[in-house]
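Working notes, beginning with the structure itself.
With one protein chain held back, the other chains of the complex are shown just where they sit.
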Amino acid sequence: MNKPHDFADILSVVHDVTEKIPFNQVLGLTVESLDLDHPTVRLSMQEQLIGNFIRGSLHGGVISSTLDFMGGLVAFLSVLKSLQGQPLQAMAERFARIGTIDLRVDYLRPGIGRHFIATGYVLRTGKKVSVTRMELHNDERQLIAVGTGAYTVA
Amino acid sequence: MNKPHDFADILSVVHDVTEKIPFNQVLGLTVESLDLDHPTVRLSMQEQLIGNFIRGSLHGGVISSTLDFMGGLVAFLSVLKSLQGQPLQAMAERFARIGTIDLRVDYLRPGIGRHFIATGYVLRTGKKVSVTRMELHNDERQLIAVGTGAYTVA
Amino acid sequence: MNKPHDFADILSVVHDVTEKIPFNQVLGLTVESLDLDHPTVRLSMQEQLIGNFIRGSLHGGVISSTLDFMGGLVAFLSVLKSLQGQPLQAMAERFARIGTIDLRVDYLRPGIGRHFIATGYVLRTGKKVSVTRMELHNDERQLIAVGTGAYTVA
Partner (left out) sequence: MNKPHDFADILSVVHDVTEKIPFNQVLGLTVESLDLDHPTVRLSMQEQLIGNFIRGSLHGGVISSTLDFMGGLVAFLSVLKSLQGQPLQAMAERFARIGTIDLRVDYLRPGIGRHFIATGYVLRTGKKVSVTRMELHNDERQLIAVGTGAYTVA
């Protein structure tokens, strides 16, 4: 039996996978914290992410992309325990294979800010499906959008 | 009273607004047809739009961005009649101001293809809210994803 | 190997299960057609199903209950082929075990009418999950509400 990986190793796997996803690079998504109770992902405002050029606010698709990534991340963290002892490569593949079944996003306020923080948590993880809730705040701690998603984790 | 605009003028407004949206340029979204009964938006595969690097498929956020844009477009087309006789500038502002209240996306198959076509239609447009359904097919006519959205049109 | 069941037998199983569900009896749901391409479920207006006593329209929950049942029904029909040759009892249990993962309902018009017809179809059925779209019309063929649901079929 392999010895359990250091948390630092797992963190490093998640960072690697996150950054290997081409569209995450376009968005500039970075995993800020993998605290199991309060993971956070950061999105910095860029000119090219604007959807409403009158208000200078984020495109709705940038918001849903970020919340979708956050949902997949917390779904992955919820199955991490069951992966203890597996090679890091297997963990990375498992993370990369998590799939979104469906996602609802509620747009509450215009996405205006210098940067944005996504958070999320798992409502329930079963054998096949994980259901998650996500939130996006701007740098003034205003709630910009929320999401709920179902993800395959099998 | 102004005389009604030629449809070509309106088409041109929609194209202008679509292309002025910075994130639409990142995605490479183009309005292919404004046929009122069957408008279509085209998305071409690009390396940077990939979300799953094992399968080479579109990022879920690219899919939701495209369906969200399509939903806003059909919501706009549904209020177009009520804008007859208004200056083109007013139409452009109205289009740019349409806001997504919420959006559900169902991911049915991996977003694999050379290009993708989004279609959509309005389920109902009231005084304040328009509810729309959208679909995304790849170039082999496989249904990749569907969406349902509520948009403010007031 | 068992010989395939007559369609009439399967129809009878679905009717039995539908009617054995206590809350379906409260709603008065009846399976009107199991045509695989166009199954229909009927709901008759009753005083006790009213949600808005000013307008005399259906409670939103009656609408979502009906659409949810319809979604489960079309999900079941989509796995029926794979059940060919199994005992009717196994089919009945499979139908009864189909579970809703999540459901979105869009309420388009007040639920006013003498009776209502729910229809539905499968967008995609995979090994574990079936995704369906449903619609509810009144007896004047007005579209009252639509739904999208994800169901476990494994």
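As written, the chain order gives the labels A, B and C, with residue 1 at the start of each chain.
We adopt the following convention: contacts are C-beta pairs under 8 Å (C-beta built on N, C-alpha and C of every residue); 3 or more make two chains touch, one makes a residue touch a chain.
Only a predicted model underlies this, so the values are computations on that prediction, with no experimental measurement involved.
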Touching the absent chain: which residues on chain B qualify? 101-102, 104, 128-129, 131, 148, 150, 152, 154
In the whole complex, what residues of chain A lie against the chain that is missing from view? 104, 106, 108-109, 123-124, 131, 133, 143, 146, 148, 150
Positions on chain C contacted by the hidden chain, ascending: 20-27, 47-54, 59-62, 64-66, 68-69, 93, 96-97, 99-107
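Throughout what follows, only the chains that are shown with their structure count from here on.
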Which integer distance in Å separates the CA centroid of chain B from that of chain C? 31
Return the distance between the CA-based centres of chain A and chain B, expressed in whole Å. 25
Centroid of chain A to centroid of chain C, CA atoms only: how many Å? 34
For chain A, give me the residues that contact two or more of the other chains. 101-102, 104
